[in-house]
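Structure, as structure tokens:
Heads up, one of the protein chains got dropped from this complex, but the rest are sitting where they should.
After this line comes subunit A, so read on.
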Amino acid sequence: MTPPVAAELGLCLCHHCHLACELERHPHVCPRCGAHLHRRKRSAIARTWALVLTALILYIPANVLPIMHTSSFKGDSTTTILGSVVTLWQEGAWDIATIIFVASVGVPVTKFLVLGLLLCTVHRGSERSRRDRTRLYRGLELIGYWSMLDVFVAALLTALVQFGALGTIEPRPGILFFGLVVILTMLATLSFDPRLIWDTDANDD
């Protein structure tokens, strides 16, 4: 048995407090929390595309530019994200290398692919595997911020290793681009509306 949809009952979900609002009595504003009511997030597709594409462009300098600069008595060196993964792997720290690789490459690439897939299928009005696509979206919400990991690692190393016997570690612009990619992909996930997946018609899978 399929449950009724909010639109059929003249209801609208308030995004802030999750109240089921009757549109007839309260057409614009949630009676409980005062937030503006929208049946779907506004221009969700266009906003999400814009944020995803910007993030994708910034992801290039995030990987090409160095994220850290180390200077010590052994000499100076700059590392990129992938470079640090490779170095860790070669030193035998494959567990840390895996964590950083998953957080810095796996998670962002997955987000790009999944958001692209969701946007394309919604645009075509696809009715296939809607349940699975909704599940993918929930996955995006969960993994969202974990790619911030490298930014925090760089920050902590910089704060710890300064002017001592260890030399000095400084952040480099790669970390800035990388942080922006994380923020933009999080905003993209937030501006996408998973209910669009279900807006195709009345038949269920």
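The rule is simple: a contact is a pair of C-beta atoms (placed from the backbone, for glycine too) under 8 Å apart; a residue touches a chain by one contact, two chains touch by 3 or more; residues count from 1.
In this section, contacts and distances are computed from a predicted model.
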Record lookup, UniProt, unshown chain, options "Paraquat-inducible protein A", "Acetolactate synthase small subunit", "Amino acid/amide ABC transporter ATP-binding protein 1, HAAT family" or "Signal recognition particle receptor subunit beta, a GTPase" -> protein name "Paraquat-inducible protein A"
Missing-chain contact among A:28, A:42 or A:135 belongs to A:135
Note that subunit A touches the absent chain at residues 1-7, 9, 11, 13, 16-20, 32-35, 88, 93, 96, 99-100, 130-131, 134-135, 137-138, 141, 144-146, 148-162, 164-166, 170-173, 175-176, 179-180, 183, 186, 190, 194-195, 197-198, 204
